[in-house]
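Sharing a structure below in structure tokens format, with a few things to ask.
Here the complex is missing one protein chain, while the rest keep their positions.
Chain nomenclature is as follows: A, B and C, assigned in order of appearance, with residue numbering initiated at 1 for each chain independently.
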Amino acid sequence: MLEKIGVESIDDLLVDIPQSLRLDGLQLPNGLSELETMAQVAVLASRNKVYPDRLTFRGGGIYRRFIPAAVAAVTSKPEFYTAYTPYQAEASQGTLQAIFEYQSLIAELTGLDVSNASLYDGATAVAEAAMMAFVHTGRNEVIVSGYLHPEYVQVLRAFGEGRGIKVRKGGEPNKKTAAVIFQQPDFLGLLVDARALTASAHAAGALAIACVDPISLALLAPPGEYDADIAVGEGQQLGLAPSFGGPHVGFIACKKELVRKLPGRLVGIAHDAQGRRGFVLALAAREQHIRREKATSNICTNHSLCALGAAVYLTYMGPYGLRQVAEVSFRRAHALAERLKSLPGWEMAFPERQFVNEFPMRVPKAPAVLRKLSRKGILGGLEVGRWFRELKGVVTFTCTEVNDARALEELVEALSA
Amino acid sequence: MLEKIGVESIDDLLVDIPQSLRLDGLQLPNGLSELETMAQVAVLASRNKVYPDRLTFRGGGIYRRFIPAAVAAVTSKPEFYTAYTPYQAEASQGTLQAIFEYQSLIAELTGLDVSNASLYDGATAVAEAAMMAFVHTGRNEVIVSGYLHPEYVQVLRAFGEGRGIKVRKGGEPNKKTAAVIFQQPDFLGLLVDARALTASAHAAGALAIACVDPISLALLAPPGEYDADIAVGEGQQLGLAPSFGGPHVGFIACKKELVRKLPGRLVGIAHDAQGRRGFVLALAAREQHIRREKATSNICTNHSLCALGAAVYLTYMGPYGLRQVAEVSFRRAHALAERLKSLPGWEMAFPERQFVNEFPMRVPKAPAVLRKLSRKGILGGLEVGRWFRELKGVVTFTCTEVNDARALEELVEALSA
Amino acid sequence: MTEPLSFELSRPAVDPPRLPEPDVSGPAPAEVIPHEALRSRPPGLPRLSEPEIMRHYSRLASLNYSISENFYPLGSCTMKYNPVANELAASLPGFAGLHPYQEEDSVQGALELMWRLERALCAVVGVERVTLQPAAGAHGEWTALRMIAAFHGSRGENRTEVLVPDSAHGTNPASAALSGFHVLEVKSGADGRISLADLESKLSPKTAALMLTNPNTLGLFEREILDIAEMVHATGAMLYYDGANLNAFMGICRPGDMGFDAVHMNLHKTFTTPHGGGGPGAGPVGVKAELVPFLPSPTVERQNGHLTLDYKRPQSIGRVRSFYGNFGMLVRAYTYILAMGGDGLTQASQDAVLSANYLRKLVEDDLEMPHEGPCMHEFVASAQNLHENGVRALDVAKALLDKEFYAPTVYFPLVVPEAIMVEPTETESKATLDSFASAIKEIVARARTDPQSLHAEPTNLPVGRLDEVAAARRINAYLQGASDDPVLRWKAASDGAS
Partner (left out) sequence: MTEPLSFELSRPAVDPPRLPEPDVSGPAPAEVIPHEALRSRPPGLPRLSEPEIMRHYSRLASLNYSISENFYPLGSCTMKYNPVANELAASLPGFAGLHPYQEEDSVQGALELMWRLERALCAVVGVERVTLQPAAGAHGEWTALRMIAAFHGSRGENRTEVLVPDSAHGTNPASAALSGFHVLEVKSGADGRISLADLESKLSPKTAALMLTNPNTLGLFEREILDIAEMVHATGAMLYYDGANLNAFMGICRPGDMGFDAVHMNLHKTFTTPHGGGGPGAGPVGVKAELVPFLPSPTVERQNGHLTLDYKRPQSIGRVRSFYGNFGMLVRAYTYILAMGGDGLTQASQDAVLSANYLRKLVEDDLEMPHEGPCMHEFVASAQNLHENGVRALDVAKALLDKEFYAPTVYFPLVVPEAIMVEPTETESKATLDSFASAIKEIVARARTDPQSLHAEPTNLPVGRLDEVAAARRINAYLQGASDDPVLRWKAASDGAS
């Protein structure tokens, strides 16, 4: 090959690099065989403690759920996972159609008109929605109402700072308010009055942004039903492993009127000369590679494969499977709450509020209790006082379809011991 | 659908079944969700002890070896694993070509002319080879020379009984001898004089059947080089997990003259009307679906997918990779033997014999020693006295590329403690 | 698009993969092993990088039809959907990582799984015990016949004949022959069932067994099975069940109740272990009490919750395979049975029968139906009616390939000329059955109007119809030494080094 190029050595191809910059290799160990590589990686993996799914009661944004084997069987197909963003539509119909189906599923689930092709995670989805509202309303303040996931708030702040958007916690929307953002159920698992929050946002000329739990939407009114303008959320529960927090997928859906402000990729229907239906990246004029500094967002690589996983999950479940998953989780969480609140000194932190499958309890000596559970191989609830001073001693517990009745018993027994 | 058929119920389709035979369902529990199914299966899996590869020193026909991730990445492709035997060649070129490549790889490795598409395992491969010799020579006795895997001998006997083939242990071949069967290296890991055994078989007009370790063939003279007529063996080492003994793959290769006696499937080259090359099942006239009771064997379903795995493994390794695997195993085994024979009371069982990467030692209080190792998480050698009275107290130890130097140390330390 | 052979893609410039180094002081082989025992030159394996290998096999994969993408109505093969959870189960380290010679204490979970699978299979087919050792259906047939031979032998009887219907699968006579029996063929009657008269005439004190599948390979239930069983048993022979067609009636009836004494099952048909492009499968054999002493060794036994391998079986036929059978396939089948349950298996068989009868109905005017229905889980049609147009079953099969359907089994069973044997299974949707029927209709219509074009099928596949006759000629030439072209394998043109 060197000969064909007409040079004598690789160095002849590197002549543009100033000599002073040239290295003599990297300060890294030499490569290893696959056997040795995997052995080293496995050692690191073994230095983590993996709690069984059924004995995991911690949530706070990432949940253990039943993941059908079908999901990984699809996402591990090299035709999907080793393709790039579908720039050449005709050679990428697999990815494009799968994303189109994902968009449709999210739209169905949220009850809104259009979903994009995916975002990085729930946190950036909230931030992107806030930026949409900022651009749409020309107002530069967003109100976070109630307990939005604290890390989402942090990300929202970081994004807001760049664009000069002020993030206000609570309070009534007014003429400066671009959007009211709320989480349903909220970070603690409690239901908020989404309808009222949406109405008050609209009354002030602001948008309503609902951050929702996708599984809960099999039970709860979807944002489209209470007229929210944008729905966002974290899609990890839709068939993705916890994986220490990522990669997962942020979803975003909105009303028709806001579509041109949507960040990221969007797939739409197109046809060829013979009238055959196909799918293409649509409304690209919103995007960075065309609009550059005027783009609706800077997103290029998004989370397609995770969106694909979510699509497989939702298709596997269908409307009634998803409902059963949600309902089983609901019933078990309520059964667990009943049991826990009868423990000495334990009480519901917000007894007057409804929840779906995560709920906050006041727990005496919470840190010690959680350590004890951990020793018994149980990942107990989440201490939310870490983020909220007023919630010191409050622990949220989560139940899903993976926590069978016996697991609930084991938890209660461990706590009673 | 019932309406279209013109019946009212499924029972109307079952009218040919005598009423007295009809059941009211099965005496089995009702079905489970995938979550619960996998949980139950996982409980069974957890009730087995899995020794780390690197601390496994037991062989006896099944070995721990480095399995490149590429192998499962290929064999887990649904296009391969959910296809049937390639009856419709034009729609099965993937399977057919892969098998053709497997046949070629085995032929290269054994130095013989032709290999079939696969057999069930090493044991049935030995039996099938004996039957080939029986048919080819018209003689009805086979001689097993030296330590052939005891389970292979048992299977050979069971097969032989059906066809009236006598299995003799040791002794010189004579006019009644259809074949001399030997294992290289033998069941204990020791080298036999394959050349001399082959010559003595041929001198008596018998065939020589070599049962070989495929990895050792990167080092040792292949059957083709010493003029053996048939080579057989167990292919587990070629990229297949131990899996409690199966499924793996038996391979068989032979000289041109014997091809029409080969059992099972065979893939060959064919062309279409445009002259394009393709692959088809060849010499089907040997097979049961054409020749029925006169077929060379009754094999229908064989072990294609395992053969595919072996082909991927051999292609991954290439000639020099395979040699390195064999040589590392060789060196480590010899280093380990040096260390072990210096332990008090331990000695090489056959100090005058050469070995490759498995070797027999006389071990004082072998059962207790092995139990001690097991408690330390080490799967020690194999007590071969279980099958051979004369070898009471003899334990074979195996080393491969997975047993790194540190693992050898750990073994020796555990034994010295 | 075809793909070159890996050997043809091989490049000498490719380095071997990184592998562990010998980090010990052991000698090199050449220092210890005598020269003449060593290989004289490296084997001619191809040299490819990992990316090239993966791409090669990806392309090969894309040349295959499989049930993961295509309807695969291969009669007698029960190509139903293989649940992906099965694959996960078999790959659990707690199974895949077990050495077969670990101490029994350390493999209790594996033995328990085998024991439970045995119990479940006993329940499905109605027998006393099951051996899980045989690696495939044919292997199971042979194993069962060895047991039957041993049984008769134990009673001092010399029974040398096995009866096999003319509609039987080729493995039946082959297994009987390999087991040392003479094979007598029993004729089918006009209704597609075994002729009782012919059976009567063949039964004798020399009869060791009658091998039968029911529903038979025509997809028809042998209505007189109870009479048949009585006749066979009356002569002191045994009744053997070829379980390839078990998918027809799980939970509906049982071979054991019909009078069968030994039963093989194809886990790779009825119990969804994937067929792998030709295996591995698993062919467990169930037997009634009389045959239990002769089961292959070892069996799995359970006492007080503790599991053992029992090798003390003096009357056993011995071993039919190394170790304990295709364990990985047993894990898959057990997983399937757990997930389906008794209710699910029963439903599966009912749906399989429904699918077959529905599809049969859809095409009954297009192809000949040599026998009256209803059928069970499959049906056999005949392309005889296209004979006048010069169109054969093979042409229909190849034309189906071009419509992205795999072809049904053709030319089997042998008793139906131009047989087209269709088994849709319960996992196909009505939509798929409908579109398959449309394809048949289109092909039959073309057979009437443009028969010539069917001989050119398939035209949309990587290769056109392959000339097996010419191929056989080339193989003969090679085997007879008339040609150097090693048509059954690749070989380097020059000296074999690649």
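Just so we're on the same page, contacts are C-beta pairs under 8 Å (C-beta built on N, C-alpha and C of every residue); 3 or more make two chains touch, one makes a residue touch a chain.
What you see is a predicted model; the values in this text were computed from it and never measured.
Engineer: Among the chains in view, which touch the chain not shown?
Structural biologist: Displayed chains contacted by the hidden chain, ordered by label: A, B, C.
Engineer: Have a look at A:143, A:180, A:228 or A:266 and name the one touching the chain we're not showing.
Structural biologist: A:266
Engineer: Tell me which of A:241, A:343 or A:414 is the one touching the absent chain.
Structural biologist: The one listed residue touching the chain not shown is A:241.
Engineer: Across the whole complex, list the residues on chain C that are touched by the chain not included here.
Structural biologist: 1, 9, 11, 18, 49-52, 54-55, 58-59, 62, 68-69, 81, 83-84, 339, 404, 427-431
Engineer: In the complete complex, which positions of chain B touch the hidden chain?
Structural biologist: 31-36, 68-70, 73, 78
Just so we're on the same page, only the chains that are shown with their structure count from here on.
Engineer: Distance from the CA centroid of chain A to that of chain B, rounded to the nearest Å?
Structural biologist: 48
Engineer: Using CA atom averages as chain centres, what separation in Å is found between chain A and chain C?
Structural biologist: Chain centroid spacing, chain A to chain C, equals 46 Å.
Engineer: Which positions in chain A are in touch with at least two other chains?
Structural biologist: Counting only residues that touch two or more other chains, chain A contributes 33-35, 68-69, 73, 78.
Engineer: Of all the residues in chain C, which ones touch at least 2 other chains?
Structural biologist: Residue numbers touching two or more other chains: 17, 19-20, 54, 58, 83, 85, 87-88.
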